[in-house]
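Every protein chain of the complex appears in place save one, which is left out.
Letters A, B and C name the chains as they come in the text, with residue numbers starting at 1 for each one.
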Amino acid sequence: MFETDERRLARWERRGEWPLTGLAVLFVVVYAWQVLDNRSTAGLDVVLEAVLWIIWLIFAVDYVARFKLAVDKRRFFATHLFDLLAVLLPMVRQLRVLRLITVLKVLNKRFAGRFRQQVGVYAAGVTVLVGLCASLAVLDAERHHPDASITTFGDAAWWTLTTISTVGYGDRYPVTWEGRLVAALLMIGGIALLGVITGTIASWLVERLSGVEDSVAEAEQATAAELRLVRAELAELREELRAARTRSGG
Amino acid sequence: MFETDERRLARWERRGEWPLTGLAVLFVVVYAWQVLDNRSTAGLDVVLEAVLWIIWLIFAVDYVARFKLAVDKRRFFATHLFDLLAVLLPMVRQLRVLRLITVLKVLNKRFAGRFRQQVGVYAAGVTVLVGLCASLAVLDAERHHPDASITTFGDAAWWTLTTISTVGYGDRYPVTWEGRLVAALLMIGGIALLGVITGTIASWLVERLSGVEDSVAEAEQATAAELRLVRAELAELREELRAARTRSGG
Amino acid sequence: MFETDERRLARWERRGEWPLTGLAVLFVVVYAWQVLDNRSTAGLDVVLEAVLWIIWLIFAVDYVARFKLAVDKRRFFATHLFDLLAVLLPMVRQLRVLRLITVLKVLNKRFAGRFRQQVGVYAAGVTVLVGLCASLAVLDAERHHPDASITTFGDAAWWTLTTISTVGYGDRYPVTWEGRLVAALLMIGGIALLGVITGTIASWLVERLSGVEDSVAEAEQATAAELRLVRAELAELREELRAARTRSGG
Partner (left out) sequence: MFETDERRLARWERRGEWPLTGLAVLFVVVYAWQVLDNRSTAGLDVVLEAVLWIIWLIFAVDYVARFKLAVDKRRFFATHLFDLLAVLLPMVRQLRVLRLITVLKVLNKRFAGRFRQQVGVYAAGVTVLVGLCASLAVLDAERHHPDASITTFGDAAWWTLTTISTVGYGDRYPVTWEGRLVAALLMIGGIALLGVITGTIASWLVERLSGVEDSVAEAEQATAAELRLVRAELAELREELRAARTRSGG
């Protein structure tokens, strides 16, 4: 019974992987449509908004289902706190922009499963994905503010680039607090990106320049060679002993 | 006598830990109140200012008491130089803003004791704490300057974010020298934060990619296996020797 | 037959090294002339443009020839994807600016062959080369735009510097999308540069401060000493055994 439930959670998560990834991609596409299409009619807007909320609802249902299937509910709650936040935050109307986080979490999970081995590919992919979502979100937040300097997708993409690279010319910057929230998340992403790139290069250099592994390998070879000599010595000793015994016994 | 005094210092510090942490939190709250409450009457202002000075005084008394209890006073002076600065600097009227450093020192100590193991949690916590204090301090310093671009807490928080991430759009920046002092401390903090994040990622990658530990472990297993063979050889040799002795002695 | 073709590819690449490097340098010089010479006549402009396209054509021919010579064409295609992009992208009229990437690839290859050992020299050289090309490209892209803030080579070089160091004052910034494309590549370069410098210093510090190698060396010396003792013990044992045998046999 206990075992069965854990297995049911795992089976649920395995089966849900592809549909959720598909929904996440659909979410980004619909959100991009909603943000980028200026000439959309009121009717279309309602449809797009409805699709976004339905997808979000499916993510919420998925969280609830996984919580129900988890045997150790307290542990599931503690280890999936970020999942809960990603589901609850977009409910607050002002944090609508954060719906993309739910989506990013799902996409990142699939992406991580495939590419974490190649740190470079993974970092590049995540950066492009985060950059795209941030551009859409900041454009959505800023566009209708009278003092906004980010009013087209081109502006938003350029602003995203200058922010994530921590260059920050200041020719464009968010003025609404929703836009600044996106900026905050993007800056954290930019710093982490910098950390991953630097870390990858540093770890590669550490390995290559300091040659720790080579040193250990050489040391080990020396020890192994010495030990082989000891064993040869022992074998000879045994041979001599056998000869002595044969003679003494003969 | 000598031993007793060292113990008395340790006991003083242990007993003072919680009250001082509480006072530090109270200080930040009162300071935030003073800075953020624009409609406060002159009477309230005097009370808040008095509370801040009393808390600072308690920190000063704590330093003096610890100095008195220390056996090797010269060594205490040298190793607690930063404590002394944190107590003395706020006495200069123009460096009032630096009173928050005294507080940050106490809070950091408690925080470090709890979270230094998890570098990520510790870095995040310190960043939020430093960011909050810097926002209050820069708002306090800038607000009444005619050319100031930082006049609300929202502006101050946004400026803190763009500064600590080293993005620096330049849409808001301090113009008073007190504000610039806060900026200088924040930039140093930002660089250190970047260093900690990069360092954490780099150390994780070094460990994971270069596989030094695995290499050492493998090498060690090889050596251990070789040594087991040597001992087996020795055991057999001894067995043969015993057999030879038995026969020869029989 | 199979072996021969691989050898023919290698011979082609070896023979092509110097001419291609020469052409790459010539390309940069002609491009710089075209961009910097404001008083050039229409006739000269056509000649310079023709030279650039001829050099690009030679690079394209080189790619095709190498593809033809490769035995495992699928593997060549996969491992030389960036070469293909560097050849195809400049064909799109709007991406003319990217022709410099073809050139940078060739120069970087020669440079890397010579200096990759000294990471510092290599990083400095690549930075100067990339900076020079980016300055020319951004000037070419921006100069004729009415809102441009980058209109002279001095401006372009200064902008390149503030961007690659991620300082980003914002006194000058590209406004055309071609200029922003150059900026994007430069920012990626700047982040990588930061990573290389930080990584080099970090790896040097890791080596120097943590003293892993010393520790391994010391451990190895201790093991070696212990092993020498074991062998000495064994030699003495053998000596005694020989003595015993001699006596017993005598």
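Structural remarks
In this section, contacts are C-beta pairs under 8 Å (C-beta built on N, C-alpha and C of every residue); 3 or more make two chains touch, one makes a residue touch a chain.
Treat the numbers as computed from the prediction; the structure is a model and nothing was measured.
Only one of C:Val29, C:Val121 or C:Leu205 touches the absent chain when the whole complex is considered: C:Leu205.
Contact with the chain that does not appear here is found for just one residue of B:Ala70, B:Ala141, B:Ala156 or B:Ala183, B:Ala183. Note that of B:Ala32, B:Leu132 or B:Leu234, the residue touching the chain absent from this view is B:Leu234. Mapped onto chain A, contacts with the missing chain fall at residues 166-170, 198-199, 202, 206, 212, 216, 223, 248. Seen across the whole complex, the unshown chain contacts chain C at 154, 158, 161-162, 165-171, 193-194, 197-198, 200-206, 208-212, 215-216, 219, 222-223, 226-227, 229-230, 233-234, 236-237, 240-241, 243-244, 247-248. Counting the whole complex, the residues of chain B in touch with the unshown chain are 119, 163, 166-170, 173, 177, 180, 183-184, 187-188, 190-192, 194-196, 198-200, 202-204, 206-207, 212-213, 216-217, 219-220, 223-224, 227, 230-231, 234-235, 237-238, 241-242, 244-245, 248-249.
The definition used in the following text is that only the chains that are shown with their structure count from here on.
Chain centroids computed from C-alpha atoms place A closest to the centre of all protein C-alpha atoms shown.
At the interface between chain B and chain C, two copies of one sequence, more than half of the residue numbers in use are shared by both copies.
Note: centroid distance chain A to chain B, computed from Cα atoms, is 28 Å. A separation of 39 Å divides the Cα centre of chain B from that of chain C. Listed for chain B are residues 166-170, 198, 202, 206, 212, 223, 248, each touching two or more other chains.
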